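Every protein chain but one is kept in place in this view of the complex.
After this line comes chain A, so read on.
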């Protein structure tokens, strides 16, 4: 096997899911999958495209023009101004956009700074690109905030980019404008790119609008923004998203994108069109439902306050509780190993959770719980926790 794959790990989330599959009554709070099906209006759009016979051929490499026009219009609503012809690429999910971006802006040996805990696959993509992920811990005591001085210290001659997820997975927290602008100043000072993955930006529970550095025109040559339709429109299986940046950056990313996938699946591009044309009310409905589930999971966690402490999520559909007390055999262990803890929890309760270590060193001592699952699943999972922990 190649050296390239030697240091790659199979996703810990997938490993947990595989283990959970052994238990017929298992409940998964592990995978970040919405419990909803893709909205009917989106499916209808796809049906029409199928009937018209327009999905069998490749699209242009950057995607269907009509979809990119819709994306430009959507970005306008969020105060971001990009040219659909030259500055937007439709990708096969956000992860393909991330991969194409990293391959385009780095050389082997370069470093990419990642605030952590954060989404597990970033690490793998960076490794696959021959680069080195440099983890910078977020401050949990400040609500998982970015702390600028730590980034300044982490930057070396090899640093090419700072790559973050906002709203953040697994913490469900949002970086505020001040933190992001400070990060942008740092990027300018050291001539770095900023990659911002905003796949959860549609789920906001405090009615606050999320700020994106892609709104700042002066930063457009430095900011590469990634978005996916998976979460907001319950379209994880369709694998469609987009990346946008200044023309000078996109013209390099498109070369990699073309080499990787030629184009995003055309049928999924029509689904994405349906999402942008007709999916707004569905996103609002999902948002309301997730807010209820967030409240539910927080309420259930509050009942286990001897075992977990947590920061109330403002976005996404994850909560990232800190393990306060071990219930496994290792009673004397002060800070339980999150992998062992997750396995023990699965064995005892048949509930799958993701160990915090999957999201970076700073995630150790935590577990990620997804409230993308149905309320009855959340309740059943917590009933099992209570029966076994208390």
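In this text, a residue touches a chain if its C-beta (ideal position, glycine included) is under 8 Å from a C-beta of that chain, and two chains touch if they have at least 3 such contacts; residues count from 1.
The criterion applied here is as follows: contacts and distances are computed from a predicted model.
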Name under which UniProt lists the unshown chain, selected from "Proteasome subunit beta", "UDP-N-acetylmuramoyl-tripeptide-D-alanyl-D-alanine ligase", "Lipoprotein-releasing system ATP-binding protein LolD" or "Anti-sigma factor": "UDP-N-acetylmuramoyl-tripeptide-D-alanyl-D-alanine ligase"
Chain not shown: contacting residue from A:73, A:148, A:260 or A:285: A:73
Of A:109, A:217 or A:237, the one touching the omitted chain in the full complex: A:217
Those residues of chain A which, in the complete complex, touch the missing chain: 40-41, 44, 52-54, 65-66, 69, 72-73, 81-87, 217-218, 220-221, 247, 277-278
